[in-house]
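Mind having a look at this structure? Questions to follow.
Here the complex is missing one protein chain, while the rest keep their positions.
Note that the chains are named A, B and C in the order they appear, and that numbering of residues resets to 1 at the start of each chain.
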């Protein structure tokens, strides 16, 4: 009967927690034409491998921070708590799943295949039974995942513990790629950026990821109150498991860490312009005069612009930062009499915190109505 | 020639200041159907009366903080710096005007008639020549302002220095009202709220104001970085002097200080709902079950809700705070079998930080799709 | 051999974590004459009962926040994760202990006896073997703890789940007290204050506690970055297990939550004055003149003062807040000719956020040198 009392108390506690009115942050990264922009993290751990939190914590953390999608990817081959924490490889998903459903968070079933290099660590997403991935041969494990429908990505390819000196692409990775057992790669993991990975993603047609690989409570590793965890932005047809999976297999992702965005120009450019509100009133700029255009940035990102080519008929600032959630005035100064016959003025800027490869940034064209 | 050098240097300094890329805050208070919501402050001082800043400072402060409209209202009769600061009553407007134009800030020409009680201090807005307001008789001064087209408001009606014990409406104010020499009243001034004023505004058909009456640099009095100065929200047909004037004479204002909004229900209610994004998916709530609705508040205001009447067919939380820029989950719990036949569920909440009089708050009805 | 690789990697990760230079906050609450002021939390949970973190997390959280002493007090009788988390009642201490030693944090071995009311939940501190506390009869369990040398406190005495309407002291608690099985009581638990408890502590000679009873990661429940968790301040002869135990049995604690301190006047008063730096220069105040005294508050607490008796020969402010880590000017104004013969001026203030009982605050006397 005592036991019954405890149960009651526990239920009361849980209800109390809900009624406290915990709220959810909003990550201000806009949708782009045709797609919803989902905020995702596909790599994290719990006490069921070498993490230090219960699986429900991963769901609540993600919900509070404004994420749409997570995957708990406990190691298959590495379980240092196994003396105390028993149960099989499906258990962390089972425990986390009801809370995810209640909070309308998409929980992708996953697991991390954990081997020495090559091929290193790989996450398998959208699997059905993690227990079947416990195989001697890594290729057998990955083939089993693939047979279950998995999307497979290579984690932290340049991890110092496994590739201390140089970040290499091994022959085994080519074999995985050719066998349809490798679809994505982490360009950013925890707090490290791997420049080789973005170029490999471009060259070999892999989907780019930024994941946390978080082991402790998230707030011990990132300042989630004032900033955000590393995120994979997924441009999906719908906010569903199916929508996420389709987008991953079709490479519609952008990497987002600190104040940096990386990905294909075809995704970064609409994301940039969807973040801005620009005055539409014609400038009527004249030679020798200056006019101010106000640009509001509604996103969480500070965009760092650098002029890459002089404007025709006017001078524009060489460097501008469009600060997040603020209005930045841009002063244009006419330097030609031909302005009176120009209907629009074009300014060409490079966005220094939006990268399309390890060496190139996005270039955008602002077109301002003039007359 | 030396003088010429100084001038050059000064111009260089000024240009430098612009190129530094100073940015402008955004005050997130939405427009409402039919009107733009302008953020305004109609009461402030400079060194030309008893303030301690140059007139351009008032313009730059307001622009940085995201205001649309200000009026510099230096005292006509009180100029303690007159030994050092000479020049006439139009001078502060003249000095501030070019910067306001450059920054696209609406600068309303104003002055403060400054007398003992009654009738106390009154601001005259949209005047043409402040020098003509220097008259022995206060009624003559106000009539002159009115002849220039002025909108006139009574400032800080309950100011302790003038009404230490009780806040009274004097016979002189009735005379002003009847003579079309009184159109508005400050419900909030600097850091003080005058509850009598909101009721007088309702009873006598006056426009409500919240103004700063700022004398020192604004950041010495308010935390403008993390919060906002007291503001008069004006619901205008256009972002122009004319639009502001029309809205003032037609009483379309809301008082906004700290986390409180005050005004007519007909303005507060659309402002409340324009601030929220509410999930539209039908709940399909069942007896004994609970469902969560997520409400995103896109405004800067934390709305403090209190249930005023039980829902029909369901239980809703007794108190909820919709925090600014966050998503708040509301849990509804079905308590009737009739839910299966209800197409919508209505929840009635009082908004404790939106007041329609000194004693009453706004009541709002949420209508959630059910089946 | 693969297993060996994993171990290596894990060690590398751990070392890396240390070299990252994680730092420790300082809680600015001063020592008092004769004692070190230790910051302590004697009530918390892990996955080994109904918490959601691994035991090492509790140590690292506490170290980061600047605590000196913690006790992990997993429930003996309530272990909802027992299907997945096996191992005995000593295990969470064993796991946490090496990290505590490395970080020089004092980890007190504890456990929570978890029963219905009466007598409710009780923490046993400084025990030796938690497994022996698993007894049918609660008195047997507590006697076993006592035989191991335990200090015993009653947790959350007014917990709504157990005492929904009134907070009562039961006959069982008198029996515990008389049997030397009850030494302390929580005046504050998690986010709740129990006013009855402070009065019982005073009347029945119990040690006062403020503890977190934390279940999730701490940052999910408190804003530890900008504020602090509820703390029991312990005034110890030495920063050792022995020093803490001696201080607890001798009731040298103060409760510290939010901006409030509670305890005996004999501890609060020296704590108050040890927090302040006050100018020593004689004021030489004269009748009709005003002088400013600057008081620096070096603690994290904002002290809220209210004058309780007029000064003799001078006027002092009726209310003053001595803000944390800032200098507050206090203006004294002479109102008597006798000032010229007064060597010191005394001002009597009540400290509204320092309580000595559920209804009384600490009163302090400032003595300023005058001539």
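One rule holds in what follows: a residue touches a chain if its C-beta (ideal position, glycine included) is under 8 Å from a C-beta of that chain, and two chains touch if they have at least 3 such contacts.
No experiment lies behind these values; they were computed from the predicted model shown.
The chain not shown here makes contact, within the complete complex, with B, C. Considering C:323, C:337 or C:360, the position touching the chain not shown turns out to be C:323 (whole complex).
In the complete complex, the residue from C:168, C:266, C:292 or C:312 that touches the missing chain is C:292.
What chain B contributes to its contact with the hidden chain is residues 2, 5-6, 8-10, 12-13, 47-48, 50-54, 56-57, 60-61, 64, 77-78, 80-81, 83-87, 91, 95, 114-116, 161-162, 216-220, 223, 225. In the full complex, chain C touches the omitted chain through residues 18-19, 21-26, 66, 102-104, 292, 294, 296, 317, 320-321, 323, 325-329, 331.
Following the convention adopted for this analysis, only the chains that are shown with their structure count from here on.
Taken pairwise by the contact criterion, the protein chains link up end to end in a single open path, with no chain closing the loop. Homomeric contact chain A/chain C: same residue numbering on both sides for over half of the interface positions. Each chain gets one centre point, the mean of its Cα atoms, and the points for chain B and chain C are 44 Å apart.
Averaged Cα coordinates give chain A a centre that lies 41 Å from the centre of chain C.
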